[in-house]
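Just one protein chain is left out here, and the rest sit where they should.
By letter and in written order, the chains are A and B; residue numbering begins at 1 in each of them.
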Amino acid sequence: MVVLKNLSTEELYAPGHRLCAGCGPSISIRMALKAARGPIAVVNATGCIEVSTTIFPYTAWRIPWVHALFENQAAVASGLEAAYQSLEEQGKRKGKVDVIAVGGDGGTFDIGIQAISGMLERGHDIVYLCYDNEAYMNTGIQRSGATPRGAATTTSPAGKIIPGKRGMKKDFTGICAAHGISYAATATIGFFSDYIEKMKKAIEVDGPAVIHVLAPCPLGWRSNPTDTIKLAKLAVQTGLFPLYEVNDGIYKMSMKPGKLLPIEEYFKLQGRFRHLMKPELKDELEEIKKDTEKHYKKILRLAGEKVT
Amino acid sequence: MSRKKVESSIEGIIPYSGEGSTITIEGGAVCTQLGCAYTGDEAVAYAAKQSNVDVIAAYPITPQTIIVERFSEYVADGEVSTKYLPVESEHSAMSACVGASIGGARVFTSTASQGLALMHEVLYLASGLRCPIVMAVVNRALSAPINIHGDHSDMMGSRDCGWIQLYAENAQEAYDLTIQAFKIAEDKNVQLPITVNLDGFFISHSTESMKSLADEDINKFLPSRTPIYKLDHDSPISIGGMALPEYYYEFKRQQEEAINSAKPVVKNVGDEFGEMTGRKYGFFEAYEMNDADIAIISLGSTSGSVRSVAKKLRAKGEKVGAIKLWMYRPFPTEELFSIIKNLKVLAVMDRAISFGAPYGALCSDISSILQNRDSEVKVLNMIYGLGGRDIPTTTIQQVFEESLHTAKTGEVKQRIKFLDVRE
Partner (left out) sequence: MNKKEPLSERMKLSWREMPFAGIMFEPGSSVEYKTGDWRIEKKPQIDGEKCIRCFICWIFCPDVSIKRVPKPYKKHTESVEVDYYHCKGCGICAAECPVNAIEMIEESKDVP
């Protein structure tokens, strides 16, 4: 249980960055850094966070930070961690630095997945943090493997024939857990105590750990910036984004499963789902609800919870 | 590492002279060198071992595989303190090298052909972030069609990436240049990544007799790395931010200055290495160029064949010369101009095609340095050896003969000639 007044007031992440007003990923980064136990080095993929926080000569980072390319943050982090180990063993440097590789859903689910898989398989002591705003937001809201079914993006628009993105959201946490790592978890900025605790656990793991945090994007989701936290909570409460941990392959729900809120509560606040509220797309909405329930029950079963 | 006794009767190779031979160098410097027999790949792996590399991240690809395999043996036997990352692709290999380099480590890697092409975007990252990474490129043809044999299309395809590029003629040079590469790259006025190129199979897989240095001498020659900047807890800097049009151009100009600053460093390190070992290096090796009318310039293993043909022609009284270019980037413009300007004809050997271009890569560079200058050299471009096609000395003889013909008559028969292709 995270007590806010006990969190450090030291801000490792400075204001003055160019992220949108109400930016979910920005909140996710700030909260993640509050989980630091000592020095941190961040390896950041190309994306909203990277570009908007480091427009030369302004940087919002008060910790060692590097941006390499779009898809190789896991590989760069691997090299950095190996360098620290090698130099430490040879007595050429001293002091533990927690290496955190950060990527958006674009740089994680799609183009970056190879490097992440390699990093997990090699067992580096790195935390991988994926801030998921469910599309390639930085380049203008194009669909990604993390875009949920039915969402309208610029490359999966809600058109006359095809009503938004086809296909489900990739199960990234499941992919990571399948590598046999000791800790992977989903989180959301809406429930900060759960998220920061999970981040702390991930940092403490001696080996790779993955945190997949849902971070709403008001611009891309066509929502009110004021609703960012509300949406982050609703995604969980409607069963669309279940919160769970995978400890050494064993799934555990983070919130007691109860009655789920209707998906419309979540969709109606976002422009990207507005088309699904129309009567002619009733069937599509029903399909999405069925898929959501199926996925949620799958996670419940994996976690050993009773499924009605 | 097995040391085989080999009777060397190959022209141009330093003959094997027994275990632990001590060579006395002019000026009294003494450097113990061991006679040994290695393939190019083995020699490079050994050089990397002796250079006290902190991190290696590499992915196997023929014909570089022996380098990573040999190094894995060193690691498994505890003979090195290097952290070896068996990454999952060449793109990740170079990315991990960049990560390790900015962490302050001395980094080495190796690749070839498709691997070099796959890591292409990361090459620019490494040079833009000024990481002094050393990479051995075992030059191999690019697909399609797939071909695993030696030519220069891989490195020529990436020649503008901002890396310093050196070419080795044989296993001895591959070994020597790898050791020098760390010193050149890590020089405080340079701070750029560097490739040491060796021909796939011709050098990488051919066992040659050569000399290796003692660890102590290499340690003296190559002190441990002092990074100009590093990413660590006591250095909370932001690396790799976005430079808008108001700033980007200045950073690239800075980089251009850096690669040109490598010229005197390559020369000084080559001289220092020469004092230590008796084998001096520099921008190029000029054979009988003082009074030559015609010459051939080449990169890599072909230079050995060119030199041996030139020797024979000289014995017959022909005024021919040969230039072996060690340093391709930065291009030694002034120095090269000064030795070719009085030639009648220069034949330029390119082991790669630059599709649709007026000349191959090396020939483009050579003809550029002759632009707007006071010189009447005629340039002949010879494309050869693609996909590992051998270039016999008879063909090289023909090149000299064609150059002699052009020198006498002034006639340039073809802009580009494709040697030994079935027409």
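Everything below uses one rule, namely that contacts are C-beta pairs under 8 Å (C-beta built on N, C-alpha and C of every residue); 3 or more make two chains touch, one makes a residue touch a chain.
Everything numeric here is computed off the predicted structure, so don't read it as measured data.
Student: Name every displayed chain that the left-out chain is in contact with.
Tutor: Its contacts among the visible chains are A, B.
Student: Among A:Gly16, A:Gly91, A:Gly258 or A:Pro279, which one touches the chain that has been omitted from the display?
Tutor: In the full complex, the listed residue that touches the missing chain is A:Gly16.
Student: In the whole complex, what residues of chain A lie against the chain that is missing from view?
Tutor: Residues 4-5, 7, 9, 11, 13-24, 26-27, 30-31, 34, 53-54, 56-63, 189, 192, 218, 225-230 of chain A touch the chain absent from view.
Student: For review purposes, identify every residue of chain B that touches the missing chain, sorted by number.
Tutor: 128-130, 191, 228-229, 236-241, 243, 246-247, 249-251, 253-254, 257
The rule is simple: only the chains that are shown with their structure count from here on.
Student: Using mean C-alpha positions as chain centres, tell me how far chain A is from chain B in Å, no decimals.
Tutor: The mean C-alpha positions of chain A and chain B differ by 44 Å.
Student: Under the touch definition given earlier, write down the residues of chain A that touch chain B in their complex.
Tutor: 38-39, 41, 43, 50-51, 54-57, 59, 61-69, 71-72, 74-87, 89-90, 92-93, 95, 97, 114-115, 117-118, 121-122
Student: Going by the contact rule at the top, pick out the chain B residues touching chain A in the complex.
Tutor: Interface residues on the chain B side: 54-55, 57, 81-83, 85-89, 91-93, 95-105, 107, 121-122, 125, 224, 231-244, 247.
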